[in-house]
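Missing here: one protein chain of the complex. Every other protein chain is in place.
We just call them A and B in the order they show up, numbering each chain from 1.
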Amino acid sequence: MILYALSLIGVAVFAASGALAAGRKSFDWIGVLVIAVMTAIGGGTLRDLLLDRHAIFWIADTTYLWVVVGAAVATILYGRRQSPPDRALLVADALGLAFFTISGAQIAEQHGHSGSIVIVMGTLTGVAGGVLRDVLCNEVPLLFGPGETLYATAAIAGATTYLVLQTLGTPQTPAALAGMVVVGGLRLAAIFWRLQLPSARVQGDEPR
Amino acid sequence: MILYALSLIGVAVFAASGALAAGRKSFDWIGVLVIAVMTAIGGGTLRDLLLDRHAIFWIADTTYLWVVVGAAVATILYGRRQSPPDRALLVADALGLAFFTISGAQIAEQHGHSGSIVIVMGTLTGVAGGVLRDVLCNEVPLLFGPGETLYATAAIAGATTYLVLQTLGTPQTPAALAGMVVVGGLRLAAIFWRLQLPSARVQGDEPR
Partner (left out) sequence: MILYALSLIGVAVFAASGALAAGRKSFDWIGVLVIAVMTAIGGGTLRDLLLDRHAIFWIADTTYLWVVVGAAVATILYGRRQSPPDRALLVADALGLAFFTISGAQIAEQHGHSGSIVIVMGTLTGVAGGVLRDVLCNEVPLLFGPGETLYATAAIAGATTYLVLQTLGTPQTPAALAGMVVVGGLRLAAIFWRLQLPSARVQGDEPR
């Protein structure tokens, strides 16, 4: 029940991040709405396709679509009247990343998959919506942009926390909440204090 | 029967739009063919994956592939000898959008989905092939490019028309044809007269 509420919040914040990203370009209302929808449902759709879960979550329960549309419209209305708070896009994205990562991990777990699959599926689910948003807006994906830090790292750390806590006997719901806090906290900390993992730069190859 | 013929025309025009887009770059024959195939089958493939319809339409009936290859080759041969008519790409794209939107909506309907899913599925199906074409050609998707107008809007309006007409008692085939006319007409009108929805511009956020 709590997790259902959280998953609705997850699609809402990702919808807001999609609307903010698209709204910074000169798209029309419907274009912004479409990008918001794709951002919000992209990760969960990929998760459901990979795990062969049908009907896809937003086909099975159209509440998600209405929440997405509502969140996108609210974001646009707010954004037209006043400038969104600094880093609003990054924060919305961090929250969406947290919710989707843990929901992807949870559902992989419910399907009886092993720990490594749970972590990979959580990471892919968390990361996919934002990557889709950035590809559709033709920007370097936030995930990979130089200087952007601890994005996939935060997802992996959170999914791992979720798994380890359960192994240690924590019930699922608090473990999920802890995992989300790890993802969102790590990502936000990285944004505000510019935390970085060591770069993995490979020696220069000639350009193609 | 008419709808099967229309779906073949749909893949043919999207194949032509893919071949035109790829042919404007210095790709070789086979590269242009591959982009034409992906453009033409992308939207329907996404539709079938999301609705768990297997075999995917072009796997179940390879006629589609031969039509795509034929249309792409014809486009290239024509395009090498004389310049394609102005806006040929935009017109081919508008027709493909019309056919795929309505076919996506129809198939979602056949699977017993509700109105909101029918509209979303029609829009995704219509939009996906062209977005894939533009991403593969590394251009800003036509859907979202600044100044490009009423793209997803046309798809949504057409799918809605199709639904509403059926609710009012119109048989499926004329409702489908009317829906396609709405999509194609709205999109072409927008191109030639530069119709635009109000922009949904969000106040400037700092660049990332």
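The rule is short, and it goes like this: a residue touches a chain if its C-beta (ideal position, glycine included) is under 8 Å from a C-beta of that chain, and two chains touch if they have at least 3 such contacts.
Not measured: the values here are computed from a predicted model.
*Asks:* Could you tell which one of B:L3, B:A88 or B:V181 touches the chain left off the display?
*Replies:* B:A88
*Asks:* Considering the whole complex rather than only what is displayed, give the residues of subunit B touching the chain that is not shown.
*Replies:* Per the touch rule, subunit B residues meeting the hidden chain are 19-20, 22-35, 37, 45, 49, 54-56, 58-59, 62, 65-66, 75-76, 79-80, 82-84, 86-90, 135-138, 142, 145, 148.
*Asks:* On subunit A, what residues meet the omitted chain?
*Replies:* 49-52, 113-114, 116-117, 120, 123, 127, 131, 135, 140-141, 143-144, 146-147, 149-153, 156, 196-206, 208
Following the convention adopted for this analysis, only the chains that are shown with their structure count from here on.
*Asks:* Averaged over CA atoms, how far is the centre of subunit A from the centre of subunit B? Could you give it in whole Å?
*Replies:* One centre to the other, that is 28 Å.
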